[in-house]
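Heads up, one of the protein chains got dropped from this complex, but the rest are sitting where they should.
The block that comes next holds chain A.
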Amino acid sequence: MATVLDLKQGQTGIIKEFSDLTLPIKLLELGCLPGNTVEVVQVAPLKDPIYINVNGSHIAIRRSLALQIELEIEEDPTSV
């Protein structure tokens, strides 16, 4: 399944589930819940961390964590 790592900058996906059930609760509290939309806002110059917008929360997470968030990539026809 695709994860946050597969999203290109500006692309969005809908969170399906977490590959690791012990995903930090903090991430959920910030609005990273199944069903919500994630957008990759920016990837740091050294590819890590990744700056995402999930449910209006703008947070930077490391790749190792991003890998655990499984999602379905949204094909946005309007994006260039």
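Methods note: contacts are C-beta pairs under 8 Å (C-beta built on N, C-alpha and C of every residue); 3 or more make two chains touch, one makes a residue touch a chain; residues count from 1.
Keep in mind that, in the parts below, contacts and distances are computed from a predicted model.
Enquirer: Between "succinate dehydrogenase", "RNA polymerase sigma-70 factor (ECF subfamily)", "Branched-chain amino acid ABC transporter permease" or "Ferrous iron transport protein B", which matches the UniProt record of the unshown chain?
Expert: Not shown, but named in UniProt as "Ferrous iron transport protein B".
Enquirer: Touching the hidden chain in the full complex, which residues of chain A are there? Just list them.
Expert: Within chain A, the residues that touch the unshown chain are 21-31, 33, 41-42, 44-49, 51, 55-62, 65.
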